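Okay, handing you the structure first.
Apart from one protein chain that is not included, each protein chain of the complex appears where it belongs.
Every chain is named by a letter (A, B and C) in the order it is written, and numbering of its residues begins at 1.
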């Protein structure tokens, strides 16, 4: 069997296939379907200082080859996570990446500090798609300076690798990536969901109670691959690619675009063992190429030196 | 039969269903399938001062519920259009909206002036998703000031209604919309395609010769509806909504989000009579609501006064 | 334990206007399914990601050879796709999921109240608990053309009273009218219901007033069906106050008071 083990942000992963935050809970549900130790890493659902209630229902709606969600970051808070879920998760031989959320820079730093103190966590992923209540609800994720401030604060609060997760709802994803890299990011996750909405034409109202939701699933894959490609040309830190990965071939697209690891999100809902299927497919693909996994990372780029002549972003229809 | 006639930017349309630029050529091909006089308007393929060759093949690739195109704005130039296609198109009783492209502000103004002088055209749609060669290839469509400059220049060059078409690849679509409205736009088209890419994992190269392409089709519908919704809350000019409209129900979503008219794009490729099917479905829908078409425009918004308390753009998963 | 499996469609038959019973071949994964539990069915063909999500359905009945069925109403793209399946086609199923109805051991006489496509889990309950309690079914539909299931109850030896909104079959009015009638008699010591939300709320109110223990099966838009995505939540009264619980995991069956309180 081909070796897909890889190092990312100082973590040794047995394989580069993770499950994406918010699509895998804290692992319990899918542990009924397979052994979590087979995953490269589990990225747990976003955790905040205090419990968050989340949004009213409907929280999801299906769209063509995709789905919108507006869960509202419901979570039981960091204390509950540390007491109940983390000890259980540690029973598996996999990396545990905790996704953290906050409504102010201080909240992010606070969660980071409390998680780091606990031990048993391998890295922190920062979800910067939260509204910044101190600055009028604009998302941290759409302002490079705000994103950088969060990353810097979290870096100061933890010794763990810090992995900001970029929102795709920006004009210039490379600029966001450079901002968080300069702020000390050890790796970058991309992408989070695309802001969308659906309207119930019978009720003549938005379907989601929250009006807007985040689009995920196969529909967004070409957009996510493009962003990984652009960010790969803009930064040196390793990338974790995600967005519509359903099988090994999809994962290979992300790797060739420049992702060092990949995460499986919405696909878990369709097949509880989707992440294992992605892993098996990726292994088969790597084997067929005759190359090593490391050689395939970014291999679709004409030249692979970072920060040189990025491909010009025009659709040009 | 319910009356869907509507006025937009000073044009009386027999119905609000148009066909989107670049998906309908200059009308000849689909005229073999139905009478173009049944359409509210035809938005013709982008026209430039001189002929453009377009990109090498492959120019398209299918993605889940969508397609990427990188045609490269191939077109025979404004003179050919005026001589060959326009006279033919005028034979139909429909509005003719000419989509214009340029690589500099001057080129846009030049095409606009030449088209306006010719007569027989009802409005100009400005495709601002072109690379601005004078400013390093950054798209006009991603910089509010550059977009405004194009709109102002075109307004000065023509007496026709001017309809900028927004690129969705921006952080803040409402800001772009306000910029072009302030620059004198008579209506706004949205959205153009989303920048994406696909990788051929066998060849380990981008599928498209141009690397990047624009994503269209049902996959983008929830993103496009969201943008129409946001822009409706930000400006007063009428909106032409498009992005993945496949049937009357999809069109109704755009209308309820705030579009005064809609355009059918990729769907034409799947069913040459798609625009007529959309029209029939929309008529049926309007009839079922018992309301007038005008009453349905923006009807899904909680409050409909423009520029007041826009809905907060957060996915909030 | 839930699993994903593929089995064969054995037959489809119309049971009411726009309603079909889909019979599928035995699969051991469903041998221990409890009434009120559900399955999540993939409706797109292999290789297609549209429609993307699975669709939840309750089991309707089990046949002697282990085959099982669902009854679905065609309401959208997913159920239209199901209606196109033919005998021999594969069907991709995830299940059994959720927590089903609880049989209160001392309960001897059970009332089953079903509305529309809420009827299936009650037939499955009747079939599963047959002989363990005396049961009576009250079934509500909009009109005669949409009614189904009463002959299946009858075949189990369970009386089924039907109400239709327009009186085209059985009682004219709501199934809750039938329920009030029954509960006035004070003969019932357990109530199990599934149907549209307003019906469930009315049933809860009536049951509470009558002091009869009552379990309700809920529906909510679902992403994963297994408890991972937090799409399908319902505010439920717990010791720690009102909390969102997952219809797919803690539910779909809840006690009436958990959801609607006392009265």
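Brief remarks follow.
Just so it is clear, a residue touches a chain if its C-beta (ideal position, glycine included) is under 8 Å from a C-beta of that chain, and two chains touch if they have at least 3 such contacts.
Fair warning: this is a prediction, and the values are worked out from it, not measured in the lab.
For the options A:16, A:46, A:64 or A:281, the residue in contact with the chain missing from this view is A:64.
The missing chain, though absent from the display, is touched by one residue of B:49, B:69, B:94 or B:129; that residue is B:69. From the options C:26, C:77 or C:205, the residue with contact to the unseen chain in the full assembly is C:77.
Among B:116, B:175, B:273 or B:289, only B:273 touches the chain left out of the display. Residue-level contact of chain C with the missing chain is found at 44-51, 77, 80-81, 84, 86. Residue positions on chain B in contact with the hidden chain: 22-25, 28-30, 32-33, 45, 53-54, 57-62, 64-67, 69, 71, 74, 217-219, 246, 266, 268-273, in rising order. The chain not displayed touches chain A at residues 64-65, 218.
As a working rule, only the chains that are shown with their structure count from here on.
A summary of chain positions shows that the Cα centroid lying nearest the centre of all protein Cα atoms is that of chain A. Taking the mean Cα position of each chain as its centre, C sits at the greatest distance from chain A. Remark: chain A and chain C have CA centroids separated by 36 Å (rounded to whole angstrom).
With centres taken as mean Cα positions, chain B sits 32 Å from chain A. Shown for chain A are the residues that touch two or more other chains, namely 22, 64-66, 69, 71, 217-219. Shared interface positions of chain C, i.e. residues touching 2 or more other chains, are given as 49-50.
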